[in-house]
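For this depiction, one protein chain was excluded, whereas all remaining protein chains were kept in their positions.
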Amino acid sequence: MSTLTDKLANRMLVKKGDKTNTIIKVKGCAIGSDQLAIVAGPCAVESEDLFKETAFKVRGAGASMLRGGAFKPRTSPYSFQGLGEKGLKILTKVGEEMNMAVITEVMDSEDISLVSEHADIIQIGARNMHNFSLLRKLGRCERPVILKRGMAATIEEWLLAAEYILDAGNEQVILCERGVRTSETWTRNTLDLAAVALVKELSHLPVLVDPSHGTGIRSLVTPMSKAAIAAGADGIMVEVHPHPEKALSDGDQSLTPRGFSQLMREIEPIALSTGRRIRS
Amino acid sequence: MSTLTDKLANRMLVKKGDKTNTIIKVKGCAIGSDQLAIVAGPCAVESEDLFKETAFKVRGAGASMLRGGAFKPRTSPYSFQGLGEKGLKILTKVGEEMNMAVITEVMDSEDISLVSEHADIIQIGARNMHNFSLLRKLGRCERPVILKRGMAATIEEWLLAAEYILDAGNEQVILCERGVRTSETWTRNTLDLAAVALVKELSHLPVLVDPSHGTGIRSLVTPMSKAAIAAGADGIMVEVHPHPEKALSDGDQSLTPRGFSQLMREIEPIALSTGRRIRS
Amino acid sequence: MSTLTDKLANRMLVKKGDKTNTIIKVKGCAIGSDQLAIVAGPCAVESEDLFKETAFKVRGAGASMLRGGAFKPRTSPYSFQGLGEKGLKILTKVGEEMNMAVITEVMDSEDISLVSEHADIIQIGARNMHNFSLLRKLGRCERPVILKRGMAATIEEWLLAAEYILDAGNEQVILCERGVRTSETWTRNTLDLAAVALVKELSHLPVLVDPSHGTGIRSLVTPMSKAAIAAGADGIMVEVHPHPEKALSDGDQSLTPRGFSQLMREIEPIALSTGRRIRS
Partner (left out) sequence: MSTLTDKLANRMLVKKGDKTNTIIKVKGCAIGSDQLAIVAGPCAVESEDLFKETAFKVRGAGASMLRGGAFKPRTSPYSFQGLGEKGLKILTKVGEEMNMAVITEVMDSEDISLVSEHADIIQIGARNMHNFSLLRKLGRCERPVILKRGMAATIEEWLLAAEYILDAGNEQVILCERGVRTSETWTRNTLDLAAVALVKELSHLPVLVDPSHGTGIRSLVTPMSKAAIAAGADGIMVEVHPHPEKALSDGDQSLTPRGFSQLMREIEPIALSTGRRIRS
């Protein structure tokens, strides 16, 4: 479709054009390949025991990477803000024990080197997608970056945010759709899976989907994971907590480890029918 | 999930509760059953020859029902408004020749009896979802009704619009998600597939998805059809035109018959992997 | 601004171009003139006594027209739907006694002649702005029409909805901004006063503002009335109820008669400073 591909100027580094799709390799995973990237873990790292328990169970169910927040962007200054450096250390330790890549968010450019030491992949949250200064600095770091779409960002703005990172020298960018804000109130956000299909058409970058933040409702995580894979996503990023009712944040949208195992069973046939697999 | 099911009061007729899922039978199709409903056809009925050609081809590719507008809701009074009664007659004639159920929109309560004579299923478009007077009157007609979600309607409002029809006596209501309006500009609407999964959880009514209006972009229709089925939709409603570049409306989002055949091939494995089939 | 005026094609009847501003005269009021149109009254006509009491008080405070719903568009079929024809009769009777023009909504084209007999001005609510069939039929009636902006309608769509009425022959169209739906939850809608200024620039039609539905919060009605007039609105449409806490609908956003008197005192200096007056 000429009109769409014309949307991104030829000079754009994010543009697919004649490029082959970018595949990002981290600890045995190849994000953007025919193996789906399955990222799982709690919203926040709350304690070493809890994180280890979660990691052990999601690995058993087939997850290939771990997520867990140490610096948490919270709407209120009085909400739990994450364990900070202590959380990062737990993340690294458990990642090494489980031999899994770990992903965590950075909120401040001052923390990039610290986070880079502890995480295999650095995440930019939706609230910082327009933080161009942070984007540029992550463009100069060695780690792959997951760039979540902003809460009201257009697809164009999202791709241009990625362009900031690529233009600064870091080619390892992974996009992540996590829903946009609408006037719907029963779901936390409106997950925009057409954006995933469109970005896969326009850009060579891998695209993940976060159905946990994208819906805010536990029972919708599995159907939306299936839909995401059917739409062409390169993987999913799912919140899992051993005891969601006690989680310090995002309990309502977290799967239990058992629920995550069920999700894995349900997505496998969808993955196979679209030429993907979920295990290496 | 108690909080969600509590959202709809116990008296609500749309509420799932202990009810079995509603299955609506029309000319050999069973909408809401394990056979997916595949509705295809042009945005508007433009001529008998064109409509017949389209019908013949989509039937061959596996469509089970025909769509085609005779009364078209257009933003400008100066745009093509549909063939009216002449279009209805073409619809009926071709439907009978092809032995397929036909679906068309009614915009005015005065036309309900006329449209009921010609169509097997009556559609309420997104622009009339809040037209409560029309809803009530369709609640007193014999035909099944497809109720499209309004452009900025919440899920709650959509279900309450269905309640108007059910409360007036017509139990044959089919919901259809067609995207909501957001600040995204590259796609025509933002297709809300989480709404589909949520409504399937809360209500016993069948739910279709319209990926043509939902995205406005031809190349996204197939990936979004796959995603819709993976999310649990009971069927899809797709715009097909033999010569999209000459269509009087919605050409950019219409598939060619060949593109529709490709769509059918791609959705079949997704359907099978979710326990559905696409042919009787 | 050439780009903006180019937005509306030259043939458009709503377009300002070289036309003088439309002034609509009803029972001693001139909507669109230098005298502001002040419409007040309850959301719904609930009883003759209550409506009369309200009318008497708002007239005393300076209102020039009465509003009151007889047919109410309600999200749920189980909410109070208005008194229907009985409400219309009360409206007419009180309007005549008070010598004030009365305004009420029509929801169904079948009711146009009935409503035309009872009301001086007919309102199309936000939920029916895209009901093109109703628009066309109001284009063939003798009464002036207030066209409220749809909940998610763009300015272009709103003006094209007005074009449907004008094109069908009725030149007496009054636009009314009542807020659009956004992700803000503390206010009921987001009142778009820039749309008022823009439409006054592009079109010759008068524009009112409804700060009651536009905000949903009683304490915001007066500041938004002042802002609307400062932005160039030709008048306001305000919900007033003698006992808001007992109102059958919209109590939270209704002013008391005393609150309305205070509003009138506060808008007068704003009106004067923009070359308008609030009394004849």
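A, B and C label the chains in the order they appear, each numbered from 1.
Operating definition for what follows: a residue touches a chain if its C-beta (ideal position, glycine included) is under 8 Å from a C-beta of that chain, and two chains touch if they have at least 3 such contacts.
Remember, predicted model here, so these are calculated numbers, not experimental data.
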For the chain not depicted, the shown chains it touches: A, B, C
Options A:E46, A:E163 or A:E177, residue touching the unrepresented chain: A:E163
Residue touching the undisplayed chain, where the options are C:V180, C:L208, C:V238 or C:I278: C:V180
Which residue of C:I31, C:L198 or C:L263 touches the chain not shown here: C:L198
Hidden partner interface residues of chain C, rising order: 1, 4, 7, 152, 154-156, 180, 182-187, 190-195, 197-198, 201, 214-215, 217-220, 223-224, 226-232, 269-270, 272-274
Positions on chain B contacted by the hidden chain, ascending: 152, 181-183, 185
On chain A, residues whose C-beta touches the chain left out of the figure: 11, 71, 73-78, 107-110, 127-128, 130-134, 136, 151-152, 156-157, 160, 163-164, 167-168, 181
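As a working rule, only the chains that are shown with their structure count from here on.
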Same vs different contact residues, chain B with chain C, by half of numbers used: same
Chain nearest the overall Cα centroid: B
CA centroid of chain B to CA centroid of chain C, Å: 34
Per-residue overlap in chain A, given as positions that touch at least 2 other chains: 152, 182-183, 185
